[in-house]
Every structure is written in C-alpha cells, then in structure tokens.
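Apart from one protein chain that is not included, each protein chain of the complex appears where it belongs.
Chain IDs A, B and C follow the sequence of writing; residue 1 opens each chain.
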Amino acid sequence: MAEATAEYKVIGTRPIRPDGADKVTGRAVYGGDMRLTGMLHGKVLRSPHAHARIKSIKTAKAEALPGVKAVITVQDFPVAEDRMANLGEMAVNVKLLSNNVIAADKVLYKGHAVAAVAATSPHIAEEALGLIEVEYEVLPPVLHVLDAMKDEAPLLHETMTTTELGQKTDKHSNIANHMRFLLGDPAQGFREADVVIEREFDTATVHQGYIEPHNATALWNEDGHLYIWTSTQGAFVVQRQAAEILGLPVSQVSVTPCEIGGGFGGKISVYLEPVAAVLSRKAGRPVKIIMSRIEEFEATGPTPASHIKVKMGAKKDGRIVAAEASLMYEAGAFPGSPVGAGCMCIFSPYAIPNMQVDGYDVVVNKPKTAAYRAPGATNAAFASETVVDELAEKLGMDPLEIRRLNGAKEGDRRVDGPTFPRIGYLETVHAALEHEHYATPLTGPNRGRGVASGFWFNVGFQSTVVINVNADGTASLVEGSTDIGGTRASIAMQAAETLGIPYEDVRPTVVGTDGIGFTDVTGGSRTTFATGYAAHEAALDVVRQMKERLARRWDSEMEQEFEGQAERATVRITPDDVTYAHGAFKCAKDAGKSMTFKDVAAQMARMGGPITGRATSQPRGVGGAFATHIVDVEVDPDTGKVTILRYTAVQDVGRAIHPSYVEGQIQGGVVQGIGWALNEEFVYSDSGNMVNASFLDYRMPTTLDLPMIETVLEEVPNPGHPYGVRGVGEVPIVPPVAAIANAIYKATGKRMTHSPMSPGYVLSKLLE
Amino acid sequence: MPKIHVQTRINGEDIDFLCESRQSLLEVLREELGLTGTKEGCSNGNCGACSVLLDGVLVDSCLVLAVETAGREVSTIEGLATPSQLHPLQQKFLEHAALQCGICTPGFIMAAKALLAKNPKPTEHQVRYWLAGNLCRCTGYDKIVRAVLDAAAVMEKA
Amino acid sequence: MAIVFLSAMLQPLTGGVSQVRVAGRTIRTIINNLEERFPGIKDRLLQDGDLRPDVAVAIDGETALDGVAEPVGEDSEVHFIPPISGG
Partner (left out) sequence: MQAFDYVAARTVDEAVSLLSAKGAQARVLAGGTDLIVQLREGRRNLELVVDVKKIPDVNVLTYDPQNGLQLGAAVPCHRIYGDATIARAYPGLMDAFQLVGGTQIQGRASVGGNLCNSSPAADTTPTLIAHRATCVIAGPNGRREVPVEQFCTGPGRNVLGNGEFLVALRFPAPAKNFGAHYLRFIPRNEMDIAVVGVGSSVVLGDDGATVTAARIALGAVAPTPLLVDEAAAALIGKPISDTTIAQAATAAQAAARPISDMRGTIEQRRHLTGVLTRRTLQGAIARARGETLSHA
C-alpha cells in the first residue's frame, strides 16, 4: 500500500482533514443544528395502520391549539403527475415519490406520513398531532415477499400490473417487475456438472442505521423562492425531487447541504424537505423538522428483506459450469427494490459459462426500500457465497482455491452481458491465501473460519469542481459533494498533486445548488473517483491558464531582448514551450526563464487577472471493486451466541488516495455487514407494526461486540482514472454475512440459511 | 405551562435559562443555549451521541431533565479545547481518522474524557467496555479505540 | 457491423436470437436497424426518442453516457442493461 511513493508527493499520505477541528469541537453545523429567526418546529402525523384507505382528515382542532401555525395534508400539495423524472442518479416516478412523502388516498405502511403540523415548539406540534382526526378504512396487510407474490394476496396498488421480462402485462399483482439475465445454456451446464448444490435463503429487512436522524429546514419566501437546509447525500438530488413534487422550476429551489451524520444510501430520497416547505409556505415562517429514531425505522428506506434460491454445478476439478438464482426482494410500499443490482452481482466474482438469474421486485406493506451500501448485493452474496463454499467442501477443495480457480478477470463476461475491464478480484484471493491470518490454523472448540467474496460496480455520474488561485499561491477548491467519509481531504489531495502544491495549500469547500455546477450524490462509491477526477481536470485547467499567461509574459520579454532584430520572428514563445513539474514552470526555449506556482500566483494581477480552473466530469472507465474476507468465529453451544474472534478484509482499492479513510470505509462496511449477519432485523407484528423500532432492540454492533478489523489494501490501479482510483465505499459490506455464515458452519456443522444469524436462530439450528 | 428559571454551570461558566420541566438537558443545550455540539441520535438513551458530563459523571443528556441541572456542573464538547489547542483526544481522533461523518464524535470524546479521568491507562478491552454505550455506524470503532489508547499514552506522559 | 447482445428480456421479441451483427455508427441507427429486423423492440428501448429511464447501454463494457447519440465502433459489443445506482 503506497505511503507517499516516489511517484506521488501527496497521494498516499494521511493528512488531517480540513473540516476536522470543527467536527471534534462540535462547531460543525449539521442539519439538525439549524437555527433561523422565527423558526417553527414541525412534526409529521403518521399512519398507525400498515394498509388502509384514508376516508377523511379533520384538522380544525389541531389548528386551534395555541402555538400551532400551520397544519397540512396532501390537499396542500400540487397533484403529483404519474410520469418518470430524471433525478441525476436515478429515474423516479414523481407520483410514487410524492405519495411516499405524503399519503394520497391510501396508507401503505405503518408510519406512512398523513399530515403535518408546524408550531412554536416541538412539544406543541406533537400535542397538535393528537388533535388531528383521521378516519381510516383498515385493509389486510401483506408483509412477506412470498405471501405478496401469491395471486390471492391483498393488492397494494389496484392499478399496478406486472412487467414480465420487460413486457408490460395486464396482470394485477404485487409483483411489479420480473427480470431475467441469461448467459449460455444453464440446463446443459448442469447436465455436465459432477456436483450440484441447491439451497434457499431468507434475509430480514435491515436499516442503514446512520446515527443522525433525517432533518430538513425550509423557508418558502414571499417571493416564491424556496430555501432548504438539510443533511443529505446530494443537495442537487434534493433540489430536483423537491422541484418535481412541489411543481417549481429548479432555479426556484436553493438547497444548502449541512454536514451529514451518515447516510449509506438512506439520505438520497426526500422525506421531510417537501413537507417542511409546504408548512413554511402556509405559516410564512421557516420550519425545521427532525425525525425521531422511531420514525427513522418506520418511515425511511431500509434495505429489502428477500427470499433467494441458488443452484450451482461444478466439475470434479472445481470448475463451476452452471449457476442459477432466483432473487425475490421486498420493494416496500412502492416498486423499486435493488433486485436488479443483486442479480447482476450475485455471480460476478466468477467466470461461469452458463448462468440464469431471475429477479422479482415485489411490493409489501413496509416502508419503501432505499439504497443501503451496494444495494441488493449483500443479500445475493449471502446465498451464492454459501453455495460456493458447499461446492468446495463437496469437492474437497480449499474454499479460497475454488474461488481462485473460477475467479473472474479481464475479458470474462458478467451475467448481464458486458465483459470485465482490468479488475483485481484474483489479486484479492491471492492476498487472502497468502495472508498470515489464513495461514495461522484456528484452534479450540466451537470455532470456525469462513471466507467469502463480493463485487460492486461503483458508479461515475456527474461532478463539478472550481479551483480559485489565491495571490499567496494557495488555492480554494469549490465542490458539491457532501463530505461523509473524509472526501474533502481525498479530493483536495488529488487537486494538490496535479497543481504540484502542498495539500495544506488547497482549501476545499462544499457548497450547495447555488454555488457550483450539478453534482450527483455522495454515494455509489463515486466521490473520491468522480469528483476527484473533476478536481484533477480543474487543476490541469489552472496549470494550462498559467502556461498561457507565462508564454505571453516571456514572449514580451523576448520582444525586449531581440529589439527589432530579425531573429525575433523565429523565437516566439507559445504555451507549448512552457513546461511544469514539481511546482516550477520552465521555458523550453530559454533555460534562464522559470517561475514557481507561487510566483505566478503572486503576479496574477499583472498577468491577466484572476486564475480560476473549472471542470465538470461524467467519467467513463468506472472501475468495479472486489473484496475477499476471512473471519474466525466462536459459537457458544449452549446459547447460540456468535463471537467474532478475528476479521481480515482484503480489497482491491485501485489507488488509495488517503489510506486512513480507505481503511475506514472498509472497517465501517465490514462492521455493518457483521451487524447484518448477527443481530440486525426488523421484527413485525402480524398487523404490520415494527416492534423493535429503537437502537435498544434493533441491535447494531457496539465497541464490545468486535475485535479490531484488519484491512489489506490491494492496489490494482483503475485505468479509467488519472490516479487509478476505484470506488471503495460499498463492496466491504457485501462478503461479511456469507463469510460469517460459512464460519458458523465450520464451528457447528450447521449451514445458515437465514439472516440475521441471531443467537435464537443459531440455537434452534443446534437443537435440531 | 409556566417556565422554570434554572441556574447552573456549563463548561465552567454560570448560565441561567428558562425551560419547561419536560425539556431535556439535550434540548435546552441545543435549542435554547445554541450549544449544538452535543448531538441527538435517538433521544432514548441508546446511542450516546448526546453524552455530557454531569458533575463529572458521564450521562446521556437526553435522559436528564434540564431542571435537574440546577446548581450542578455540566461539561460539553464545546468546553474541551483551550483557546490555543485541541484536547489530546480531539487531536488523536483527527490523526487516527477516528471519525468519518462526525455525528457520534462529540459523544465519544466526552465518554473517552470521562474514562481517562477515571482510568488513565486503560487496556483495549476496558476502552471497548466503557465506550459500549456510544454507537458509531461509519468507522467500525477500530480507529476510535486506537485514538483513545494513543491519547491516553500522550496524556500519561504529559 | 457491431455485435448487439439481446438479453433474456428482449429474446421474446427476437425469437430467441441472443446475438446479432447490426450496421450503424451510433446507438440511434443501431436501434432503428434492430427495429426493422425485430419489430416492437424499439418501444422496449426508447421513449420519446431517448433511452427509456430503465434502460442503459454498455459499449465494450463501458456504460454509454450520451444516450442514443453514443458512437459505436466497427466491431464493438453492445449490451442493453438495467441502470445501476449506488448506496
């Protein structure tokens, strides 16, 4: 892993992040910290039923409560049009998005927003919620994907029909979409196989678990302009969604991103912003809404529960010749689960000639699912990586050996068709095989070691960066990517490297929709890759402008030296004659002429005025990321409780710009995977009420549940990026559930086919 | 609902405020006194993001009624650094990249401060046991524990 | 003539054909030529003259960014895949 290699001065070092002091002193302003003059506090009334028709809403009593300044329902919103809108990262149906922000005629999950109040205190607003009278016609809920797929299941959306293999049908069902990916001839493949394993798996609904609750502050001015302050992964995506839902031109919505207390994909869709906006317009004052933790669990965007079937066949020598999978994902109240991504990831670590993967997107009476770090991939890997492990066992092969034998490399074809560019999967398997952890035998009773691999695409999308050169030779970098994991540093480092100045001399600032060109979400493992790409290009733009200014300056100096002589015509200095390296500009035609970056900056006013580099990026060459993890566990045979003894995560990171934050992304993703594997799940009553909607009973890992998480940064530079960057943020969450399941099998002899592998579940398997 | 006049000390300064008896110390710190460094994560004592010291004892400020602080000493993240220098814990959290989004950081630093006051040379296990009341979702805790151990070593020498 | 891969989702319209060589130097012309051979396929790929929101195009493994205007190489591979968004 590169410390500051000879090749780079800044990239590979571990500087302190520029926003660090504010965050450790409590000065950093997160969305919930917003305070505006005359600001009101908003609260949302949420459905107590998982499935019901709204008959009537009476708000008079609530409006009469002293301190209440506005009460709103869907009537206060423009009618949402049933059409698709492109919101940068994703295309979204505006009607479905709006209906999730505020229920129209039906409530489709317990916690679905029905009305909202703005008052002079949050307590008064809460009291007012109790005075809003809503009459419901309660309908039977459907809560599990397999039940929802049945013909006789209650329908959430009467008008919705199934899209079957890309073709719209007129079959009314909770199945919104059935997709299929096919490669080769699976039936023939299975006929040739010597060993075939088939298993079914269930995973429970899981939440991103960010510690900061959703928040939004809105001021809809008398001149019709809407200002929004919020903790979000993408200010521009909030701007577009708010504009679509509220029927405003984008230019009339200004979104300022505050610091964000974690998102992991859960703070991309809007929930509160349009509600705060409409309350603000009605009350004529700014309104701040903050979700309670119960609202976070009941009414934001968890990752789908799923049922997955996997069948894989291999020859005696270990070559996998056929693979089939059927992924059934719960989309929640509205269609749009990440089952497609799950289908495309499930077998991606392997080059398999014959594959068929079917994906089902199924609505259920639960909150609409949203992205959660490599959305859809962890569920799928739990299934496929367990079956690969079983194949290895049946064939008497080491589980890493079968992965090495079948590992995908450049030119191999994914199930969705495209072939892989240069990728680093095999490098992760080799590194795992050679790692001291894997070489050290695991001894002691009730202990087991498991391995698993994972893939995620990563994305490029759009970013804009502006770099302003200051007279003292430092630079101010303006960007639109909200900084959740230290990306101010990783982006400034790439700009500094290209500018040839120290990292400390580049001051990055994150601004909102009025301050920079369109920038997509901080998500999809793209920020250091794509915004870093734009920062590099903007820095090149600065250097180019400096070369132009210097060429003019040096050429005019030539004018004096060759005062009217003939040779003057031959010696013209053009920008191409100016070279730049290690912070110094030199003149190819006159060794005596050179100036440092600082010199040029100091004389900008004399050399054509301010220098501002600008670049937008929508990079191609997005490098996918692979990981291979090793975990040792101990299982208490009396209680079924699983203890993580040791965890090593090997990942192809392309080039680690700031290694500490790359390690941090991997450690964070691994621990979210461990929580997913061991104790995290939504528990529902029969009536569709989530009974464990708190951090007490939605059990995320604490410091005491974990050892240190060892990381190995394999660097297979991505040719599609000037510094070889690959996205690193999402793939670490893909292998852990499967790796832990495989380790528990080695410790207990019982195959795990359900997540979470809670003590109760493991005990029930032990007592079988 | 008549407001109660409360006189207390926050970060070494005499402070008085008006509040309703139903307002938590967390709510008063953030919404009335503008001390927004103490963060809200769950408001029912399960995440530690709102940790402060009450008479030197580590507590969740969401589970303390503001009226209860009358005549007592409250210490929050805003009181930790000196005008010229960050506290060693703050410095080590930055050096170890022991924070990513940073929302849990004030709570962790106040908890670690209480730990080191009680146990200046904790083992890794003792650090993990003490900090189990503070949830973090970004870091996986590894670098947080290392930052606290490193700060302990530095403070031990000082 | 680029090689166009027809996914399982399109094969009902192509009588099971999974690969076909198609003339065209942009995605627009490729799709028009596909339509002539497999009527009805255009509506599955385009909406108001642009790619449908739920369709993305990969050319030689690279996700195309310029929609139907994307240039296509002489022997490039063309795939129609679902768009990917991250977490």
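Operating definition for what follows: a residue touches a chain if its C-beta (ideal position, glycine included) is under 8 Å from a C-beta of that chain, and two chains touch if they have at least 3 such contacts.
Since the structure is predicted, the reported quantities are computational estimates derived from the model, not experimental observations.
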Can you list the shown chains that the omitted chain is in contact with? A, B
Sole touch to the unshown chain from A:S173, A:S254, A:N679 or A:T711: residue A:N679
Kindly state which of the options B:I10, B:V59 or B:I77 is in contact with the chain not pictured. B:V59
Can you tell me which of A:D147, A:D555 or A:D697 touches the chain that was removed from the display? A:D697
Identify the residues of chain A touching the omitted chain, counting contacts across the whole complex. 123, 126-127, 294, 638-639, 641, 678-679, 683, 691-692, 695-697, 699, 701-702, 704-705, 758-760, 763-764, 767
For the chain that got dropped from the picture, name the residues of chain B it touches. 1, 4, 20-22, 24, 43-46, 48, 51, 54, 57-60, 62-65, 67-68, 70, 111, 114-115, 129-134
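Simple rule for what comes next: only the chains that are shown with their structure count from here on.
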Chain contact topology under the given definition, line, ring, star, complete or other? line
Note, CA centroid farthest from chain C's centroid sits on chain B
Any idea which two chains share the most contacting C-beta pairs? A-B
Using the average of all C-alpha atoms in each chain as its centre, how far is it in Å between chain B and chain C? 56
Going by the touch rule set out above, which residues of chain A reach two or more other chains? 264
Set of chain B residues in contact with two or more other chains: none
Residue numbers on chain C that touch chain A, as the complex places them: 5, 7-12, 18, 44, 53-54, 58, 60-63, 65, 77, 79, 81-87
List of chain B residues in touch with chain A within their complex: 20, 22-23, 27, 30-31, 34-44, 46-47, 49, 76-78, 80-81, 86, 90, 93-97, 99-106, 109, 124, 127-129, 131-146
How about chain A: which of its residues touch chain C in the complex? 84, 86, 89-91, 165-167, 179-182, 264-265, 340-341, 344, 356, 371-375, 416-421, 456-460, 521, 523-526, 618, 620-622, 727, 730
